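Single-structure report; data block below.
A protein chain is absent from this complex, but the other protein chains hold their places.
Here the chain labels run A, B and C in written order, and each chain numbers its own residues starting at 1.
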Amino acid sequence: MRYSIFSLARAAFSGHKNWQRTWRDVSPKDHYDVVIIGGGGHGLATAWFLASEYGISNVAVLEKGWIGSGNAGRNTTIIRSNYGLPGNTGFYELSMKLWERMEQDLNYNTMVSQRGVINLYHSDAQRDAYARRGNTMRINGIDAELLDLAAVKKMMPFLNFDNARFPVQGGLLQRRGGTARHDAVVWGYAHAASALGVDIIQNCEVTGFSRDATGRVTGVETSRGTIGAGKVGMAVAGSSSRVAAMAGLRLPIESHVLQAFVSEAIKPLIPNVMTFGAGHFYVSQSDKGGLVFGGDIDGYNSYAQRGNMPVMEDVCEGGMALMPMIGRVRLLRQWGGIMDMSMDGSPIIDRTPVDGLYLNAGWCYGGFKATPGSGLVFAHLLARDELHKEAARFRLDRFRRGAMIDEKGVGAQPNLH
Amino acid sequence: MITSQPNRLASGGLIDRSAPLNFRFDGKTFAGFQGDTLASALIANGVKLVGRSFKYHRPRGILTAGSEEPNALVELRTGARREPNTKATTAELYDGLEAASQNRWPSLRHDLMAVNQLFASIFVAGFYYKTFMWPAKFWEAVYEPAIRRAAGLGRAAGAADPDHYDKAWAHCDVLIAGSGPAGLAAALAAGRSGARVILCEEDFLLGGRLLADGGTIDGMPAAEWVSRTLAELATLPDVRIMNRTTLFGVYDGGTYGAIERVNDHLPSPPEHQVRQRLWRIVAKRCVVAAGAIERPIVFAGNDTPGVMMASAMRTYVARYSATPAKRIALFTNNEDGWRTVEAALGAGLQIAAVVDARPDVSAAHRALAAKAGFAVLNGFVSGVDGGKDGVKKISISLAGGARAEVETDGLAVSGGWNPAVGLTSYHRGRPKWQDDISAFVPDGAPPGMEAAGAANGAFGLGACLRQGFAAGAAAAQSAGRDGNAGAPPVADDEAFSLTPLWHVAGKGKAFVDYQHDVTAADIELAQREGFESVEHLKRYTTLGMATDQGKTSNVAGLAIMAAVSGKSIPETGTTIYRPPYVPVAIGAFAGQHRDENFHATRLTPSHHWAAEQGAVFVDTGLWKRAQWYPRAGEKDWLETVIREVKAVRGGVGFCDVSTLGKIDVHGPDAGAFLDRVYINTFSNLAVGKARYGLMLREDGMVYDDGTTSRLAEDHYFLTTTTAKAGPVMQHLEFCRQVLFPELNVQLTSVSDQWAQFSIAGPKTRDLLREIVDPAEDLSNEAFPFMGARKVSLRGGIGARLFRISFSGEMAFEISVPARYGDALVRNLMLAGKQFGVTPYGTEALGVMRIEKGHVAGPELNGTTTAADLGLGKMMSTRKDFIGRVMAGREALAARDRQVVVGIKATDSARRLRSGAHVIPKGEIPGPANDQGYITSVCFSPTLDQWIGLALVERGRDRIGEIVHAHDPLRGEDYDVELCNPVFYDPDGGRQRG
Amino acid sequence: MRIVCPFCGERELGEFTYLGDAKPVRPAAGASEDEVFDYVYLRDNIAGAMSEYWYHGGGCRAWLKITRNTLTHEISSVEPAAGVGARQVAR
Partner (left out) sequence: MAEISWISRGPLEHVLVVGAYGARDVAPGISLTEVRNFDLIQVMARRGKGAELANAAKARFGVAAPDAPKAVSASDVTLIWSGPDQFLVLSKGGKHAIDILSQAFSQSASLSDQSHARALISVTGAKARAMLAKLSSLDLHPASFPIGAAAATSIDHTGVNLWRGNDRPDGQPVFNLLVFASFAVSLWHTMLDAAAEYGVDIGFLEELA
C-alpha cells in the first residue's frame, strides 16, 4: 500500500481499518539466496538494496527479537559525513547521498532533517585538526565550513561564551548533516524490502552455522529451524563477536556500552546537532521536543545494555559547561547500547576466512549514519563478491597489514576510540 | 484581588491554615496554604482546566496526586528560573509561586492549536511516517518547523540557570525507597538491628498513602503511629531520613542515584545553598517500598477535566482539605476505589453514584449507599459529557445492556493498582504477572534489592507492615547487623477484590496515554500494521514515552494490545524500564562542574608571577600556560611573539616548562626497563647524561617523546609531553607491574615536585652564572650538550640542570623544588636584567621548535610511525621494545607514506595555515592526489617568513619540489616548497656551543 | 560499579581505568608478526565472565586482574597484577 496524504485521508474515512502490515508476517522458507543475520537498519537496508539494486529478492532477514531492537533503535539519530580519513570520507558521503533520497526511495517518511552538524573547537590545535578534516571533506566534494567565534555566536547565541572553562573558539559545520528518525528507518526499509519480496523473520535467533565438507557455510541453524542459504551476511553490530565465534572466528572487536539520554520534550531550543570539543557531550533536539544527547562510552567491555553513573554525570557536566541554560531541563530517560568497538574505530565490511560468510561489523558508535551506505556496499559485496569501491578500505585484513583507519589516533585500544 | 478558596474544607487535612500563601497561575492570583501542592491549591480554588495535551491540545485537568501525573504540567517560575513540564501535583506551594500553563496558544481556555482535533481522524498513530514526503525539500523548510513548534511541551528558560547544584556521596547498610507503612516498618527493623539506614521519600511529608488513607496501626491512628515511628527513628544515630528525595536509579555494585530537592519549596535557594543535590548512595541492601500507582480505566471521554484517579481524589480531600468536586461519581473495578466514597462522605461531599464493574458489591457498601442515598450501578462508564469546564454527566452501560446517565462534577476512577516496578527492573529484570491482583510485580531485581509492601503487590496495610519489617530486618542481617529488631507493627488487612477491566469499548476517543494522546484505537491500528511487539507499540504510538514515563498508561496499553492480538498479558510482556524513575534536572547531574569549574585547573609554579606580568594564558589540557607576554605598544600577539623569539635567539629568555610529565625511574633494572619502553637504548646512558627518547604503542605508532636523564646508576629522570603525562605514567606502571614484573624498578610521578624552566639563548650561561653557585663549572667542557646533573644555586638551594635544547639555542633546563619556582623567575628577571632576559610563552616556544624542525603534538598524532617523523633510525635492532614488531607491518613500511617535511611558501609574504592540504602542482585537487597536509606553521622571525611542517607522501624524497597548498575552507591556494624540516642551524652548532 | 581493591578496599568506578582482556599474553622477544598481531588485535570479546586488567590510578596505582561478567557487570574476583608493589617475580 502506497503511503501519502491521500491514502491517509482515504483511510480516515474508513476509521483506519484498511491499513495492512507494514511488512509481511512470514515463516522462514527452507532456502534463500542470501540470508542476512540481524534485523537492524543495516541488515534491512542490505536486503532492500539486494532486491532493488542487485535483483536478488530471495532474501531473508533474521532477527532474534523485534526488528530494530538493537542499536538501530537506541542511537542518537545523527547523520553526517564529516570524516577525515581516506576510506571513511567517501563511504560516509555515499551514505549521506542515500539519506537525501531515502524517503522517496522507500515511500516512508524517515524524517531526514538536514539541520546541520557542528563540531565546536576550543583551541588552535583543535581548529587546525578540523581545518584538516574540513579540507578533506571539501576535496571529496562534501560540504564543510570552518566557522569563527562570531559565526558560532550568531548561530548559537545560547552557548556559554562568557565564563567557560574552555571557551568556544569556532566550529566545523556540515550543513547537510542532521538527524533522521531512527525507528522509521528500520520500518521504512522493512516496508520497502518486504514489498520487493524479502522475508523479514522476527523472533528467529541464529544458534549456529551449517557448513559443508569444504567448510563453506550453507545456511544457519536458528530457533525456528535450519535455513539454507547461498550466502550468509552478518549485520549484527553489538553481537558480532558472538555470532562470528559460531563460525570459529575471532574479530578485532570489543563490545562496549554507550549510553544515550533524552530530556523531557520542550519547545524548540537547539536548532542543529552540536558536539562539544572540550568534553564528552553532543546534542540535538528531536522533532517531538526532547533533547537527545550522549557522550563517551563507559569504557569497559559490556553486553549489559546499560551504563553507570560516572559517564552520565560526565555527559551532563559537558552539557552544562557548554550551555548552562539546560540546567532546569530534566533528563527523562537513560539507556545503553552495545557498540562493536573495532581496533581502529572504523568498520569492517568484507568476506571472512569462512567461505560463504560475509561480515558487516565494527561500527563503533557511528553505525546509524552509515545505515543506507552500509546496506548498499554490503549488498554489493554479497551480490558481486567484490568490495564496493567506496568501502574498499574496510577490509578485515587491514589490521594485519597495518592499514588502519584511525580517525582518533589512539591505536588498538577500543575504549579510547 | 485574591480569590477565596471555594473548594477548601473548613477543617482537617495536613495543611497549615495559619500560613496562607499567595500564588499566580496564568497571571491570576490565588491563595493557598503551607502544605499545599500547586495542584491541591488549584483544586481548592476551583481550577479544573490546567493543561493541554501534546498532539490534539485537548483540555486536561489534574489526574493524580503524585509524580505519575500526565496532565497537570506547568511552567513553574519565570525568567532564567523557568522550569517547563513541572508537575503541579508534586510542586510544593510557596509564597509568590508563579506558574503558567503550557503548550497552548494564545491561552489555556482558548487554544487555537485545538484545531488539531479536527484532523484527529488523520493524526492517528504514526501518520507522519506516511506523509510529508513531497516535495523532498519541504521537510526542513515547511513541515518540520511546523511540527517542531507544535510539538514539545513547555518552554525552557533559554538563559543560564542561575542556581547552584552539587553532588554528594552517602553510604549505608540499608537503603529504603519510600516512607509509607512498608518503608517506615523497614526502617524500624533495620535501624533497631543496628544498621546504618537511609530512607528516601520523594514527598515533603513522610507516611506515603497513610497521609491520605489513614488506618489503624498498633491500635492507634496511623498519623500517631507515623509520628511515634519517626521519633523512634530519630533516636537511632545511624538512621537518616531524607524527604524531598527521590531514589531514581540503581547502578552496579549497589550504587544508587537519588535527587534531593533541597530548596525547590522556596522561591530561590538561600545564599550559599544549592537548589538540588544529586546523591550517589552506596548501599549493601535496598528495600524498595515505593508503593503502587493506581491505574486508570480506558473509556471514551476519560480525559475530561474532572476525571481523576480515585486515590488522588481522596488524597486531595483528606490530606489537603481540597475538594475536586461537590458531587462525586466513582467508577471502579475493585474494592479499594470505595475508600474514596468513604473519604468523600466523611468530608461532607455528595456521592452521585458508584459504577462498579463487579457484580458482587458487598452488603456493607450497599448499606452505605442506601444510607447516603446514592445508586450502585453494575456496569461501565462509557462516555463523559463535559469539556474544559469539567465533567457534567457520565453515561453508563449497565451490565444488563441498559444505559444510564448520572450527573456529576467529578468522576473518580479506580482500575486497580500497579506496583511501582521501576527500580526493581532497571537492571533489565522483567516484572512478572500476578493473577490475583492482575498486575505486574517485581522480578529479577538487581542484586541486594528487595521489594516490600505495595511495591511488591501486597496491598493490605497489615501486609505492607509485615513485609516492610521483614525486609528491613533481613536486609540489616545480610549487611551484618543482627541487633534485636523487636516486634513488627501490626494492622489489619483490607479485602482486595478486583475484576480486571482495562478498556470500555465505545464511541469517542478513549485515552491510554493522556500526555501523548495515545488512544485505544491507536493501539488497535498499531497491531493492524504489525507493530505488535510492545517495544514496537511504544515506538510507533509513543505510548509511555512522555514525561510520566507511562506510569499510568503502560500496563493498560499492553493489556489492550494483548486483547487485540489474542495473547495473554504476560505473553505480551512489558517494555524495558529505564531510569530515572522521575525526570531529573540536567543541572543536578552536572553539580558543581559548570562554567569555570567544569574541570579542574592546573597552575604552574610561575603562574602568579606571569599573571602579574600580564601574560596571556592558554589552556593546555587542564593547565593554564603563559602563551605570550605582551608589552605596551605591541599591536598584536604576533609582534609580541616575534620579540620573544628574537630575544631568545639574540640574547636569553626563559619559559616555564613545568607542565611536562616528570617521572622518577628508580631501581637496579631501571635502564633495562627503559630499554623496553623506548625504541632507543638507555641502559648505556652515562650517569650525568640526558638522551632524547621515543616510545611507541604496541601497535607500532609513536606514543610519546621526551628527554630522560640518568642522575645516578639506579635513578633516571624521565620526562613526557604535557599531554601524555598521565597516560604515560599509567602505561609505564602497566609495563612494570604486568608486562615486566621481573624487573626491579620503581616509578614515581614527580611532576608537581619540580618547577622546571627552559633558559635559552646565547647568553644563557651568563645568566646562569648569576644564579648558580660559582663553584659549579658550566663550561662546555664541564657541562657539555646533553649533560644533566644536580647543582647548587647561590643562596643555598639545590637544583637540577639539564643541557638540553628545544629551541636550537644554547640552552639549559633548570629544575628547582616547586615552591621556589616563583622565586626562581623573580631571580632570573633580576639577575638577567643586564642581559635583557625575556620571558617567553608557549607560542614562541612553538615557533622555535618549528624553526628547529622538532616534532610535537600535531605530528605525534597517533597515526605516525617513528620513520614517518624522520626518527626511524632511532629504532634499535638489537633489543625488544614495545611496538617493535607491529611497526614492521607492510603498510607501515610502504614507500608512499606521508612523512614529516618542512614547507615554506614560494611567496615569502604569504601566510601559511595548518590544515591546508598538499596537492601536486598543476593538478586539480581530488581524493586521488590529496598527498598530505600542513601540520604546524609559524612566522619565523629568524627567516622572516612563514614556515611550517607537513606530512606529505614521500616528502623527504621530494625536497625542493614546489607543491600546491589547497585550503578551500578558507579560500586559499598557494604554492609551497618542500624543504628540510630543520630550518634553523641544521648542523646544531648553536645548541652545542 | 564498585571494585574491591585488594589494597584500598571497596572503591567506586571513577577511580579505575580499564585496559581490557587480560588473557592475551605479550609474546616473548623474537615472536612472529602473526603472534604479535594476534596479541594486539584479536579478542575473544567474551559475553560472560572475563578476566581483565584495571588500573587503580585514582588510588594506589596498582594494576589489578579482575574477573567480571560482561553481561551483568558482576565482579567475582580481584587480584593484584604479578608485579604489584615490591613483589619479587622470578626472571
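Simple rule for what comes next: a residue touches a chain if its C-beta (ideal position, glycine included) is under 8 Å from a C-beta of that chain, and two chains touch if they have at least 3 such contacts.
Note that this is a predicted model, so its numbers are computed, not measured.
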item: Chains in view touching the one left out; value: B, C
item: Absent-chain contact - pick from B:490, B:638, B:750 or B:982; value: B:750
item: Option touching the unshown chain, where B:167, B:209 or B:649 are the choices; value: B:167
item: Selected from C:11, C:43 or C:73 as touching the chain missing from the view; value: C:11
item: Sites on subunit B contacted by the missing partner chain, in the whole complex; value: 166-171, 196, 238, 271-274, 280, 282, 592, 597, 599-605, 608, 623, 658, 664, 666-668, 714-715, 744, 746, 748, 750-755, 770-771, 793-797, 817-823, 827, 830-831, 833
item: Contact footprint on subunit C, counting only the chain that is left out; value: 7-9, 11-12, 14-15, 57-62, 80, 84-89
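Here is the rule we use: only the chains that are shown with their structure count from here on.
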item: Comparison of A-C and A-B (more C-beta pairs in contact); value: A-B
item: Where subunit B and subunit C are represented by their mean Cα positions, the distance between them in whole Å; value: 28
item: Centre-to-centre distance between subunit B and subunit A (centres being mean Cα positions), rounded to whole Å; value: 23
item: Inter-centroid spacing, subunit C versus subunit A (mean Cα positions, whole Å); value: 31
item: Contacts with two or more other chains, residues of subunit B listed in rising order; value: 251-252, 255, 280, 427, 698-699, 886, 889
item: Sites on subunit A at which at least two other chains make contact; value: 304, 308, 400, 412-413
item: Subunit A residues within the subunit C interface of the complex; value: 241-242, 245, 250-255, 299-304, 308, 310, 343, 399-400, 412-415
item: List of subunit C residues in touch with subunit B within their complex; value: 1-3, 12-13, 17, 19, 26-33, 36-37, 39-41, 53, 55, 57, 61-63, 72-75, 80-84, 87, 89-91
item: Of all residues in subunit B, those that touch subunit A in their complex; value: 54, 80-85, 121-122, 124, 127-134, 136, 139-140, 144, 147-149, 151-161, 163, 165, 167, 249, 251-252, 255, 257, 278, 280, 426-428, 521, 525, 528-531, 533, 535-536, 539-540, 542, 545-547, 549, 576, 578-580, 583-587, 589-591, 593-599, 601, 618-619, 697-701, 857-858, 861-863, 886, 889-893, 913-917, 925-927, 930, 933, 935, 966-970
